[in-house]
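With one protein chain removed, the remaining protein chains of the complex are shown where they sit.
Up next is subunit A:
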Amino acid sequence: MISIKNISKWYGDFQVLTDCSTEVKKGEVVVVCGPSGSGKSTLIKCVNGLEAFQKGDIIVDGTSVGDPKTNLPKLRSRVGMVFQNFELFPHLSITQNLTLAQMQVLGRNRDEATVNGLRLLDRVGLKAHADKHPGQLSGGQQQRVAIARALAMDPIAMLFDEPTSALDPEMVNEVLDVMVELAQEGMTMMCVTHEMGFARKVANRVIFMDKGAIVEDATKEDFFGSPRSERAQVFLSKILHH
(Lines give C-alpha, C1' and ligand atoms only; values in the text may rest on other atoms or scores of the structure.)
Protein backbone atom coordinates (compact mmCIF):
# COMPACT_ATOMS: atom_id res chain seq x y z
CA MET A 1 0.00 0.00 0.00
CA ILE A 2 2.72 2.48 1.06
CA SER A 3 6.19 1.75 -0.12
CA ILE A 4 8.99 4.11 0.93
CA LYS A 5 12.14 3.61 -1.10
CA ASN A 6 15.47 5.15 -0.13
CA ILE A 7 14.10 8.58 0.75
CA SER A 8 16.56 11.36 1.48
CA LYS A 9 15.70 14.96 2.20
CA TRP A 10 17.72 18.08 2.88
CA TYR A 11 16.88 21.53 4.17
CA GLY A 12 19.68 23.41 2.45
CA ASP A 13 22.85 21.64 3.59
CA PHE A 14 21.18 19.97 6.53
CA GLN A 15 20.09 16.41 5.88
CA VAL A 16 16.82 15.61 7.67
CA LEU A 17 16.16 12.17 6.17
CA THR A 18 18.84 9.68 5.20
CA ASP A 19 18.03 6.78 2.93
CA CYS A 20 14.79 5.74 4.62
CA SER A 21 13.03 2.64 3.33
CA THR A 22 10.08 0.75 4.66
CA GLU A 23 6.74 -0.63 3.66
CA VAL A 24 3.21 -0.55 5.04
CA LYS A 25 1.05 -3.34 3.64
CA LYS A 26 -2.70 -3.20 3.29
CA GLY A 27 -4.36 -3.52 6.68
CA GLU A 28 -1.08 -3.12 8.53
CA VAL A 29 -0.54 -0.75 11.44
CA VAL A 30 2.98 0.62 11.63
CA VAL A 31 4.08 2.81 14.52
CA VAL A 32 6.97 5.22 13.99
CA CYS A 33 8.77 6.40 17.11
CA GLY A 34 12.02 8.06 18.04
CA PRO A 35 13.39 11.10 19.83
CA SER A 36 12.21 14.55 18.79
CA GLY A 37 13.99 15.90 15.76
CA SER A 38 14.60 12.40 14.43
CA GLY A 39 12.61 13.08 11.25
CA LYS A 40 9.47 11.04 12.02
CA SER A 41 7.01 13.82 11.20
CA THR A 42 8.96 14.81 8.12
CA LEU A 43 8.93 11.22 6.88
CA ILE A 44 5.19 10.80 7.36
CA LYS A 45 4.52 14.13 5.62
CA CYS A 46 6.54 12.91 2.65
CA VAL A 47 4.07 10.05 2.22
CA ASN A 48 1.30 12.37 1.01
CA GLY A 49 3.64 14.90 -0.51
CA LEU A 50 3.15 17.65 2.08
CA GLU A 51 6.93 17.64 2.33
CA ALA A 52 9.04 17.29 -0.78
CA PHE A 53 12.05 14.96 -0.86
CA GLN A 54 15.11 15.12 -3.06
CA LYS A 55 16.04 11.45 -3.44
CA GLY A 56 14.21 8.15 -3.57
CA ASP A 57 10.50 7.64 -4.12
CA ILE A 58 7.33 6.74 -2.30
CA ILE A 59 4.66 4.64 -3.96
CA VAL A 60 1.15 4.89 -2.52
CA ASP A 61 -1.29 2.36 -3.96
CA GLY A 62 0.66 2.23 -7.19
CA THR A 63 1.10 6.01 -7.54
CA SER A 64 4.50 7.66 -7.29
CA VAL A 65 4.53 10.62 -4.89
CA GLY A 66 7.83 11.95 -6.25
CA ASP A 67 6.79 11.97 -9.89
CA PRO A 68 6.13 15.60 -10.91
CA LYS A 69 3.33 14.36 -13.19
CA THR A 70 1.40 12.87 -10.28
CA ASN A 71 -1.81 14.68 -9.36
CA LEU A 72 -0.93 15.21 -5.71
CA PRO A 73 -4.30 16.64 -4.61
CA LYS A 74 -6.00 13.55 -6.01
CA LEU A 75 -3.57 11.27 -4.24
CA ARG A 76 -3.97 13.18 -0.98
CA SER A 77 -7.74 12.95 -1.17
CA ARG A 78 -7.32 9.18 -0.83
CA VAL A 79 -4.93 9.26 2.13
CA GLY A 80 -6.28 10.61 5.41
CA MET A 81 -4.04 12.61 7.71
CA VAL A 82 -4.39 13.61 11.35
CA PHE A 83 -2.14 16.33 12.75
CA GLN A 84 -0.59 17.01 16.11
CA ASN A 85 -2.48 20.29 16.46
CA PHE A 86 -5.78 18.97 15.06
CA GLU A 87 -5.94 21.72 12.44
CA LEU A 88 -9.71 21.84 12.30
CA PHE A 89 -10.92 24.89 10.41
CA PRO A 90 -11.81 27.31 13.22
CA HIS A 91 -14.17 29.49 11.18
CA LEU A 92 -16.38 26.57 10.15
CA SER A 93 -18.85 24.52 12.17
CA ILE A 94 -18.05 20.89 12.93
CA THR A 95 -20.47 19.77 10.21
CA GLN A 96 -18.85 22.13 7.70
CA ASN A 97 -15.43 20.83 8.72
CA LEU A 98 -16.61 17.33 7.89
CA THR A 99 -18.31 18.14 4.60
CA LEU A 100 -16.19 20.82 2.88
CA ALA A 101 -13.62 18.57 1.20
CA GLN A 102 -16.22 15.89 0.44
CA MET A 103 -18.12 18.49 -1.58
CA GLN A 104 -15.19 20.46 -3.02
CA VAL A 105 -12.85 17.57 -3.78
CA LEU A 106 -15.04 14.52 -4.24
CA GLY A 107 -17.98 16.42 -5.72
CA ARG A 108 -20.53 14.93 -3.34
CA ASN A 109 -23.69 16.95 -2.85
CA ARG A 110 -24.44 18.59 0.46
CA ASP A 111 -26.97 16.01 1.67
CA GLU A 112 -24.75 13.09 0.83
CA ALA A 113 -21.72 14.73 2.44
CA THR A 114 -23.68 15.68 5.56
CA VAL A 115 -25.12 12.20 6.06
CA ASN A 116 -21.66 10.68 5.67
CA GLY A 117 -20.02 13.30 7.89
CA LEU A 118 -22.57 12.92 10.68
CA ARG A 119 -22.31 9.14 10.52
CA LEU A 120 -18.58 9.40 11.21
CA LEU A 121 -19.10 12.09 13.84
CA ASP A 122 -21.46 9.68 15.57
CA ARG A 123 -18.84 7.00 15.29
CA VAL A 124 -16.33 9.09 17.24
CA GLY A 125 -19.08 9.82 19.75
CA LEU A 126 -19.59 13.51 19.03
CA LYS A 127 -22.84 13.73 17.12
CA ALA A 128 -24.29 16.15 19.67
CA HIS A 129 -21.60 18.70 18.79
CA ALA A 130 -22.33 18.90 15.05
CA ASP A 131 -23.36 22.56 15.09
CA LYS A 132 -20.59 23.83 17.34
CA HIS A 133 -17.35 25.42 16.25
CA PRO A 134 -13.97 23.78 16.91
CA GLY A 135 -13.05 26.35 19.56
CA GLN A 136 -15.95 25.15 21.70
CA LEU A 137 -14.60 21.59 21.94
CA SER A 138 -11.83 20.16 24.12
CA GLY A 139 -8.58 19.08 22.51
CA GLY A 140 -9.54 15.42 22.63
CA GLN A 141 -12.89 16.13 21.04
CA GLN A 142 -11.24 18.23 18.34
CA GLN A 143 -8.84 15.45 17.51
CA ARG A 144 -11.69 12.95 17.26
CA VAL A 145 -13.46 15.33 14.86
CA ALA A 146 -10.22 15.56 12.87
CA ILE A 147 -10.15 11.77 12.59
CA ALA A 148 -13.79 11.76 11.45
CA ARG A 149 -12.98 14.49 8.93
CA ALA A 150 -10.20 12.39 7.43
CA LEU A 151 -12.38 9.28 7.38
CA ALA A 152 -15.16 11.17 5.59
CA MET A 153 -13.03 11.05 2.43
CA ASP A 154 -13.10 7.21 2.47
CA PRO A 155 -9.31 6.98 2.63
CA ILE A 156 -7.38 3.87 1.64
CA ALA A 157 -4.86 4.58 4.41
CA MET A 158 -4.50 6.92 7.39
CA LEU A 159 -1.44 8.86 8.51
CA PHE A 160 -1.22 10.05 12.11
CA ASP A 161 1.38 12.67 13.02
CA GLU A 162 1.72 12.63 16.82
CA PRO A 163 -2.06 12.72 17.28
CA THR A 164 -1.94 12.77 21.09
CA SER A 165 1.16 14.90 21.75
CA ALA A 166 -0.74 18.16 22.12
CA LEU A 167 -3.43 16.72 24.39
CA ASP A 168 -3.86 16.97 28.12
CA PRO A 169 -3.18 13.53 29.64
CA GLU A 170 -6.81 12.82 30.50
CA MET A 171 -7.80 13.22 26.86
CA VAL A 172 -5.23 10.92 25.33
CA ASN A 173 -7.24 7.74 25.76
CA GLU A 174 -10.41 8.93 24.05
CA VAL A 175 -8.34 9.56 20.91
CA LEU A 176 -6.35 6.31 21.21
CA ASP A 177 -9.61 4.36 21.64
CA VAL A 178 -10.82 5.65 18.28
CA MET A 179 -7.49 4.76 16.69
CA VAL A 180 -7.49 1.25 18.18
CA GLU A 181 -10.99 0.69 16.83
CA LEU A 182 -9.88 1.82 13.38
CA ALA A 183 -6.87 -0.48 13.49
CA GLN A 184 -9.02 -3.43 14.52
CA GLU A 185 -11.33 -2.78 11.60
CA GLY A 186 -8.42 -3.29 9.24
CA MET A 187 -7.50 0.30 8.32
CA THR A 188 -4.00 0.68 6.94
CA MET A 189 -2.28 3.04 9.35
CA MET A 190 1.07 4.74 9.73
CA CYS A 191 1.30 6.44 13.12
CA VAL A 192 4.01 8.67 14.48
CA THR A 193 3.46 8.36 18.22
CA HIS A 194 5.14 7.76 21.53
CA GLU A 195 2.14 5.88 22.89
CA MET A 196 3.79 2.52 23.38
CA GLY A 197 0.61 1.09 24.90
CA PHE A 198 -1.09 1.75 21.59
CA ALA A 199 1.82 0.20 19.73
CA ARG A 200 1.70 -2.92 21.89
CA LYS A 201 -2.01 -3.26 21.42
CA VAL A 202 -2.43 -2.86 17.67
CA ALA A 203 0.85 -2.33 15.83
CA ASN A 204 2.13 -4.96 13.43
CA ARG A 205 5.51 -3.32 13.22
CA VAL A 206 7.42 -0.61 15.01
CA ILE A 207 9.92 1.65 13.28
CA PHE A 208 12.49 3.47 15.35
CA MET A 209 14.10 6.56 13.86
CA ASP A 210 17.08 8.57 15.00
CA LYS A 211 18.86 11.49 13.30
CA GLY A 212 16.86 11.16 10.11
CA ALA A 213 17.48 7.46 9.59
CA ILE A 214 15.44 4.34 10.24
CA VAL A 215 17.49 2.54 12.87
CA GLU A 216 15.14 -0.29 13.57
CA ASP A 217 12.20 -1.74 11.64
CA ALA A 218 10.90 -4.74 13.53
CA THR A 219 7.78 -6.66 14.39
CA LYS A 220 6.13 -5.48 17.57
CA GLU A 221 7.25 -8.62 19.41
CA ASP A 222 10.87 -8.18 18.40
CA PHE A 223 10.88 -4.47 19.10
CA PHE A 224 9.51 -4.70 22.62
CA GLY A 225 11.19 -8.05 23.30
CA SER A 226 14.72 -7.30 22.26
CA PRO A 227 15.42 -4.18 20.28
CA ARG A 228 18.61 -4.75 18.37
CA SER A 229 19.99 -1.24 18.35
CA GLU A 230 21.38 0.35 21.45
CA ARG A 231 19.69 3.65 20.63
CA ALA A 232 16.26 2.03 20.57
CA GLN A 233 17.01 0.32 23.87
CA VAL A 234 17.97 3.60 25.49
CA PHE A 235 14.92 5.33 24.02
CA LEU A 236 12.57 2.59 25.22
CA SER A 237 14.04 2.56 28.70
CA LYS A 238 13.50 6.32 28.88
CA ILE A 239 9.87 6.33 27.84
CA LEU A 240 8.74 3.09 29.47
CA HIS A 241 10.25 3.59 32.92
CA HIS A 242 7.51 5.67 34.45
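The definition used in the following text is that contacts are C-beta pairs under 8 Å (C-beta built on N, C-alpha and C of every residue); 3 or more make two chains touch, one makes a residue touch a chain; residues count from 1.
The rule we apply is simple: contacts and distances are computed from a predicted model.
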Missing subunit (named according to UniProt) among the choices "Cytochrome c biogenesis protein ResC", "NADH-quinone oxidoreductase subunit F", "Putative glutamine transport system permease protein GlnP" or "3-isopropylmalate dehydratase small subunit": "Putative glutamine transport system permease protein GlnP"
Among A:73, A:169 or A:225, residue touching the chain not depicted: A:73
Among A:119, A:133 or A:211, the residue in touch with the chain that has been omitted: A:133
Touch criterion as defined above, residue of A:83, A:208 or A:223 at the omitted chain: A:83
Residues of subunit A in contact with the chain not shown: 45, 48, 50, 73-81, 83, 85, 87-91, 100-101, 104-106, 133-136, 149-150, 153
